[in-house]
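Beneath this line is the structure, given in structure tokens, with notes to follow.
The other protein chains are all here in position, but one chain of the complex has been omitted.
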Amino acid sequence: MDLKTSIAWLIPLFPLAGWLLWGLFGKYFKGLSGYIASAFIGISFILSVILFFIVAYSHGFTDTLYPWVHAGIFKVGVSAVVDRLSVIMLVMVTGVSTLVHIYSIGYMQGDKGFSRYFSFLNLFVFSMIMLVMSNNLLLLYVFWEAVGFCSYILIGFWYEKKSASDAGKKAFIVNRIGDFGFAVGIFLLFFATKTLNYEKIFSMVPAMPVLTVTIIALLLFAGAVGKSAQFPLHVWLPDAMEGPTPVSALIHAATMVTAGVYMIARFHVLFSYSPTASEVVLIVGTFTAFFAAFIALTQYDIKRIVAYSTVSQLGYMFMAVGIGSYTAGIFHLISHAIFKGLLFLTAGSVMHGLSGELDLRKMGGLYSKMKITAITFIVGGLALSGIPPFSGFFSKDAILADVYNKGFYFAWAVGEITALMTAFYIFRLIFLAFFAESKVDKNLHVHESPKIMTLPMIIMAFFALTIGFIGIPPFNHSIFYNFLHVDFLNVNNFAPIVNNTPWYFLSLISVAAGLIGIYIAYLLYIRKAVDPEKIKSMFKPIYALSYNKVYIDEIYDFLIVKPLLAFFNFLWKVVDIKVIDGAVNGIAGAFAGFSVKARKIQNGMLMSYILTLSIGAVAILFYYFIR
Amino acid sequence: MEALFYVFSFIAIFSALMVVTMRNPLTSALYLVLCFFALAGFYVLLDMQFLAVMQILVYAGAIMVLVVLVIMLLNISKIKSVKTDLHQKIIGIAISLVLLVEIIFYIAYGTTKKPTGIFTHSVIDKIGNTRVVGEFLFTKYMLSFEIASILLFVAIIGAYLFAKKKF
Amino acid sequence: MDFFMKYLLTILIFFPTASIFLLLPINKKNESLLRNLSTFLSLVEFIISYYLFVYFKPDTYKFQFVEKFNWIPSFGASYFLGIDGVSLFLILLTTLLTFVSLLSSYRYIKEHVKEFVILMLLLETFMLGTFAALDILLFYLFWEFMLIPMYFIIGMWGTGRRIYSAVKFVLYTLAGSLIMLFGLIYIFIMHYNQTGNFTFNLLRLYHTNIPAGLQILLFIALFLGFAVKVPIFPFHTWLPDAHTEAPTAGSVILAGVLLKFGVYGFFRFAIPLLPTAALILAPFVIVIGVVGILYGAFVSIVQRDLKRLVAFSSVSHMGFIMLGLFALSAISVNGAVIQLLNHGIDTGALFLFVGMIYERMHTRQIKDLGGIAKKAPILTTLFLISVLASVGLPGLNGFIGEFLILIGSFRYYPVLTIIAASGIIFAAVYLLWMFQRVMFDESATSPHSSEHHAEIFEDMNLREIVTVLPLIILMFLMGFYPAPFLDRIGPTVLHFISMINHHKIVYNAIKIKAGLSNA
Partner (left out) sequence: MNNYLIVAGIIFCIGALGVLMRKNLIIVFMSLELMFNAANLGFVAVSDRLNLISGDIFVIFVMVVAAAEAAVALGIIVAFYREKGTIDIDKANELKN
């Protein structure tokens, strides 16, 4: 094992060690576990950066740690792929994780599950790192599920709250539905290629029938839909906000939910050879982007707004990978991880300052009381709205420009409208929370968060401001593009560029959309030019639709959950107890009934016994006779 | 010899019929003794004198004495006569007739194996039939013989227990 | 040592019986000594069985530790023992679970302790004998003897309608077994007619030529016997009753070991003895296996009794195993065997936890339970691990088995495999929902019992932790590093598959001749 492979394997080792340490001996560490855990992840981050430079200045590699499952021709090892794509992801994951860990020390201070929290958080980081590094589908699937499990356990971290444990369960089960498709995709892939190793699969894909590739790609995409909370499996993500806020920042904004995008980027060969599957990805992504933004317009729970914006932004990423602009998708993934992580951390800070209050209607005027939080939040909001020079501008516009230039005008138009809506709802949140007149409970002591929380926020805000510059010169020939493009050379270019509209023209439109959105929010909530209530009553049905999240949960409950439960009850009460067990008991009963009858033959009369005996003898003789 | 066979057959069948038809058990018992004697005669005809003697000793002697003793013991005259109802008679006769027909058909149409043993009449006569039986009984069938003796022992105990006044 | 190695299997099988004589002179009243000694003896037994693992040669499919003595020469019955990779692990599972269940019953079994431990040890002998026997008659004897101790364990120490459940269990399995016996004897006679030798030697009976039509009839006979034991879907109704009413130790043994015999019977007897019939009927078996997966899962979702829920989940899991076994591909059979062990470990552990909760709360109704997580963090954590292993979470053992089964069967039965795979969704639904309701939520309506008990709910003590710890460790071990298991199972399975494949060629030739195949 040479240096770079040992570095690669050391990266997941630290979080794993952390998990075991806090999980088993957490109670002996008390408050210390937070610092040590952060240090562990920090080491992983440093190692990731080192690995990043190793890979950047040499080339990627793969390595197998040990053979894992060998059964017949099914041979899978615990093996890692380290290329440019995975090191970028590694740096992002460990970096954001480090900051979130540090933030959590302050946020979770005094919680009785402090060590438990860090143990699971470390387990999550471990799983996420392994997910990114895995070199075969089985390992990917393992950690794909493992991050889902961590999400489950962390959403339900405050299990005393029924809503929290419900949300955790919902997240796990909805993810499982996606994973079911993912698993079937793996089966089909194994059936078609007899291997689960990435390189071997990719080398075989061009020769495979398009239909097979399409089906496999769509099934894998089903997993991505579940994990990345795309329509129609997005329902778990808003509920997942029941978990501690740093968890939302790490898992439900920066890392786990982007695993779907990463997976498609990783399987770009597969998707690019199936234009149909890519088109489905594009459609789902576009629709989700719009749909989630629409819901976010009217919500009052700040975390839910940010959650829906996550769903919406993930939609953008799927748009990108759906048109074959994988670098753009990953770029948005990175920048989104930072600014959305930032938004969640600041939202957590608001929550912390208001003792857990999340309702926008009970906030206002917080700017003066928590300046750092407010400013960093605004940085995040501007990045989300795509205002230059914040990172969201570069990454989102890279996607939209590609969508336009590749000729998907409708998707582009939807993307622009969504951008407007995005700017509106995030600034609605900012204005209502920080600038409008205060509706905060007078008894509440509003305070800025401690340094240990604000420091990560400031660092994040710094990167949210600057990370976009790796996208310069914008779009197809940026530093980032040139760096990452190396990994995407073997794609089938199914969506060629048809326009050559200059980027500044297109980005002008997006920036305009963003600014309009912000301005509308300003008019409504600061200038009070129009009373929001009036608009509300003007578009009552649409408002209700948005406010009630398009009734998706209710529809699922009514159309799927209730009938299924009734059916299951029928199966148990009627089929199992009455029919099957009834048949068994019926047979037993028939024997018993027959026995009651047969007992009458035993009338105790010796003569009748003798009679029966002799008739039997006669009959037997008769049988021999006629034989 | 032929004539003797028919004489014995007639006696046997006739006395057997009498056994089952006589009303008085004592008469039946006496006819049964007669029947046993006739059977003993058959055994003599079949060159098994030892068996014939045993037949008379065990059956006609021991068992029948026991039966007669019991009949006396129960003081049969005091028992109100046990009546037989008609349908039972009919069923009995019918079944036994069918049985008889079957047996006769079976014997008539059945195939007989070739003689396989070595104990022809002359061999048995040379050794002596008692000795033949005895030798077999105490060598090859030793175990069965012992078991039979145990059975008898058990039967004695059983009979004693049953006949005891209270048990 | 030589002697020990030579007769290792015999020593292993009869050590528990022999140890009963050690327990017999102990006074009935001295319960703690009885418990400790019997647990210790079962631990010794496990250590003996561990020797099997150590000295087992992993690179051959041949039977090892073979012992053969004439028993009833006139019938060709012999005392013929031997193990291969599959029975090796099932034996290890048996000895481990016996130890675990004896250890688990310290608190649950309060009356007739002596009888209980003696019956458990006796049961262990019979179970081990069944796994090690390579002579059909010997196998059948052990197979039927098993019912007797189990009957008493359910009937004497059970709860609720225990007599009903015990009788149902015994009659149901007995009825199946008798039909199976008929089939086995028929094969025995067929073999006699062909070779003129009486033999119950399984390895020689493998070479009996049976025409396809007759094979199907015989297979159905054997199928009924094994299917009841598995249990496959329409023959499963004894299982919820027996599991629910049995004491914890009984449930653990029942789920952990007894259910394995059905599958083991298919693997060792039904399929190799009647390969053509197995090939013809495999699709049907798989269909009812898949129906069982979904059916078990669906019915589990709406159960109200904690133990009954776990029992129905067994039906679902056994459906997976049947799917894997009858798909007859090397990967899926490997998976089925692994899943067989997993099911023993996971469901065994689940029953242990259910038992612990029952001991504390005195109820198994899910609606009366709740809020345990606050009081008992260790119990919650370990219970959660077992639940997740049962759900098939990657990294734990359940995943490896399920995945191998599904990926192996996909090649031959894609549609059915996809339907079966949807079972993993429902597994998550019923187990996690159950876990939430039992451990997290406050009990909804509990006028008297549980509210009070939940307040004084005590966490697991050291004995209980020791009880489940081996199982938990195995869950992780088999999830992260299944190589030691797969390496030993692999050659056996490969041999099994090659036996079947040989017949597949013959079978296909027949099909072509009959014009059934378009090939």
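The letters A, B and C name the chains in turn, as written, and every chain counts its residues from 1.
Everything that follows uses one rule, which is that a residue touches a chain if its C-beta (ideal position, glycine included) is under 8 Å from a C-beta of that chain, and two chains touch if they have at least 3 such contacts.
This is a predicted model, so every value here is computed, not measured.
*Asks:* List the displayed chains that the omitted chain touches in the full complex.
*Replies:* Contacts of the unshown chain, counting the full complex: A, B.
*Asks:* Spell out the interface residues on chain B facing the chain that's missing from view.
*Replies:* Output for chain B: 5, 9, 12-13, 16-17, 19-20, 25, 28-29, 32, 35-36, 39, 42-43, 46-48, 50-51, 54-55, 58-59, 62-63, 66-67, 70-71, 73-74, 79-80, 82-84, 88-89, 91-93, 95-97, 99-100, 103-104, 107-108, 112-113, 115-120, 123-124, 129, 132-133, 136-137, 141, 144, 148, 151-152, 154-156, 158-163, 165, 167.
*Asks:* Give me the chain A residues in contact with the hidden chain, please.
*Replies:* 599, 602-607, 609-611, 614
Keep in mind that, in the parts below, only the chains that are shown with their structure count from here on.
*Asks:* How many angstrom lie between the CA centroids of chain B and chain C, rounded to a whole number?
*Replies:* One centre to the other, that is 61 Å.
*Asks:* For the complex, which residues does chain C have touching chain A?
*Replies:* Against chain A, the touching part of chain C is residues 168, 171-172, 234, 236-238, 295, 298-299, 301-303, 329-331, 334-335, 338, 373-374, 384, 388, 393-395, 399-400, 403-404, 406-408, 410-411, 414, 417-418, 421-422, 424-425, 428-429, 432-433, 436, 439-442, 481-483, 486-487, 490, 493-494, 497.
*Asks:* Hey, which residues of chain A end up touching chain B in the complex?
*Replies:* So the residues of chain A touching chain B come out as 607, 611, 614-615, 617-618, 621-622, 624-625.
*Asks:* Provide the residue numbers of chain A that touch chain C in the complex, in ascending order.
*Replies:* 66-74, 138, 141-146, 149, 152-153, 156, 159-160, 162, 165-166, 168-169, 172-173, 176-177, 179-180, 183-184, 186-188, 190-191, 565, 567-569, 571-572, 576, 580-581, 584, 588
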